[in-house]
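Pasting a structure here, questions to come.
Yeah, one chain of the complex is gone here, protein chain that is, but the others are all in their spots.
Let's turn to subunit A:
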Amino acid sequence: MAELHIIGQIVGASGFPQNSLFCKWGVHAGGAWRLLSGLKEGQTQVDNPQIGETAYWSHPIDLHYATKGLQGWPKIHLQVWHQDSFGRCQLHGYGYCHVPSSPGHHRVNCVTWRPLGTWQEQLAHTFVGGGPQLRSPDTIYSGADRYRLHTEAMGTVELELGIIMSRFDKFGVES
């Protein structure tokens, strides 16, 4: 079985309309992949930057996968949320990116989007907050049924990932 190590961190987020952000993240891999160690989902702390606009989390990711096939290469999916001073949480974006497939150190910028509702919902969102959310997080990283969505662009999340691959060449995969 070939093995893949993902060692890195979710550095932070920028370009969102409000600060005081946190991120819920998860890693999804296909059926042939087995997680040997590490947490495959989690949530960062809330960061409220005092200087500049980038919210920094430095949230560590350390995963060890074993696989029998290349299908379903792992993907990191993210949900960026905003927490205000009253403790209420509001969605600011969904995004996903594939884990890099070459060994070494990579900086990945993951773009995010937010679902838009009808114009009445957008008006309510301006005054009251809230807004539509996805019923299941699968849609973040799958293309099925995306055509039903109307979304707006939000900021980017920066990740630093170190990839170590082992025994892939024994299966004829160049790395």
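Rule of thumb we're sticking to: contacts are C-beta pairs under 8 Å (C-beta built on N, C-alpha and C of every residue); 3 or more make two chains touch, one makes a residue touch a chain; residues count from 1.
We take it that contacts and distances are computed from a predicted model.
Q: Choose one: "Structure-specific endonuclease subunit SLX4", "Histone acetyltransferase", "Histidine-containing phosphotransfer protein" or "B9 domain-containing protein 1". The correct choice is the protein name in UniProt for the chain not shown.
A: From the choices "Structure-specific endonuclease subunit SLX4", "Histone acetyltransferase", "Histidine-containing phosphotransfer protein" or "B9 domain-containing protein 1", the unshown chain carries the UniProt name "B9 domain-containing protein 1".
Q: Just name the one of A:1, A:32 or A:46 that touches the chain not displayed here.
A: Candidates A:1, A:32 or A:46; residue touching the omitted chain: A:46.
Q: Spell out the interface residues on subunit A facing the chain that's missing from view.
A: That gives, for subunit A, the contact residues 5, 7-9, 11-12, 20, 22, 36-39, 42-52, 55-62, 64, 83, 104-105, 162, 164.
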